[in-house]
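Now for chain A:
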Amino acid sequence: MTELVDVVLGGIFHAAVLFLVAAGLQLVFGVQKIVNLACGSFYALGAYFGITAVGIAIKLGMPPVLFFPVLIVAGLAIGLVGLPIERVLRTVYRRDESYQLLITFGFLLMFQDAFRYLWGATPRTMDNVYLAYGTAHFLGVRVPTYNLLVIAASLAIAALLGLFLERTKTGRIVRATAENRDMAEGLGVNASNIFALVFTVGCMLGTVGGALVVPSGAASLDMAVDLVVESFAVVVIGGLGSMRGALVGALIVGLMRASAISLMPELEMLSVYLVVVAVLILRPAGLFGKATA
Partner candidate 1 sequence: MQPQPATDAMPLLEAISVSKAFGVFKALQDISFSVSDGEFVSIVGPNGAGKTTLVNVVTGLLRPTAGEVRFLGRDIAGIGPVELARLGMSRAFQLVNIFPALTVRETLAVAIASRLRRVSNPFRSLQRDSVMQADAVRVAEVLGLRSKLDKVASKLSQGEKKLLDIASAFALNPAVILLDEPTSGVSTGEKHAIMEVLVTAAKAAGVRAIVQVEHDMDLVERYSHRIVALQAGSLLANMAPDAFFADPAMISAVVGTRPKL
Partner candidate 2 sequence: MIRLNGLWVLFALIAVMALLPLVASPYVLLLMLPFVGYGIALLGFNLLFGTTGLLSFGHALFLGVGAYTAAALTSKFGILSFEIILVAAALISGLVSLVIGMLCVRYTRIFFGMLTLAFGMLFHSFLFKFYAITGGDQGMRVLRPLLLGMEWRGGKTAFLTGPFYYYALMLFALLGLAMWRMTQSPFGLHLRAIRENAGKAAYVGVEIFRMRLSAFVISAVYGGIGGTILAITTGLADPELAYWTHSGNLVFMAVLGGSGTFAGPAIGALAFVVLQDFVMAITQYWRFVMGGVLVLLVIFMPQGLAGTIELLLIRRDGEG
């Protein structure tokens, strides 16, 4: 029973983080019809910057209990890097999608070396955070409190995002622009600003995800590239353009990986790919997808 709860919780923790990145991808795709190959780079950026931020917090003598909010703030702050990136991206909005994929691939390459320069080539870890939050009793099992915090944070962000899109005026404008850019512009919406907003929020979701996940593992150069594949799997399974799909897809991928790790580690990513192929054969649009592109 202990193992089951451990595996499931580990899977949900991973899913919580994956969801943030996938939600960012879906948001950007839904509104701007761009697939950001550099999404993993933002994830890694959040992770690296999170480590730096906590390092600074330690130097400033902050109590460890504050590390969690520090990570969230750090994640949000560094997500602003998305703004200048979006400015460059603007030059290719009206062009064929292949060019957008290529330009974000170019960013990915640039980010890789930027990480190397700023943080070095060896993976960086953050050891004190899990200790700071200890463990809690959950369903009769001892689980790391930090994991619970992250899951809660992810759910909160999901809820906030949902509220923003459904209930606020800006959110409605965003959805309208997603539906039909030209018409929205005709109604006086400044699409450029909306695009900048959406892209940056999408990046922030990625950076926060990275910042939150880094205590459980390490920040490494491989993170950026590996994550692209995983988040794509989430999007294919859940369906392109759907937030609910991002949630369900992330859960499926997270749980599959967690169970594979405990049962047969070689199959870890393979199991995810097999689910992707199965979804493609049985339900090509994804579980909640709209149309096949």
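A word on the picks: all candidates are chains of the complex that A comes from, given by their letters.
We take it that a contact is a pair of C-beta atoms (placed from the backbone, for glycine too) under 8 Å apart; a residue touches a chain by one contact, two chains touch by 3 or more; residues count from 1.
Keep in mind that this is a model prediction, so the values were computed, not measured.
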| item | value |
| --- | --- |
| Identity of the candidate that touches chain A (this complex; choices 1 or 2) | 2 |
| Of chain A, residues touching candidate 2 in the complex | 35, 37, 88, 91-92, 95, 97-99, 101-103, 105-114, 116-117, 225, 228-229, 232-233, 235-236, 240, 266, 269-270, 273, 276-277, 280-281, 284, 292-293 |
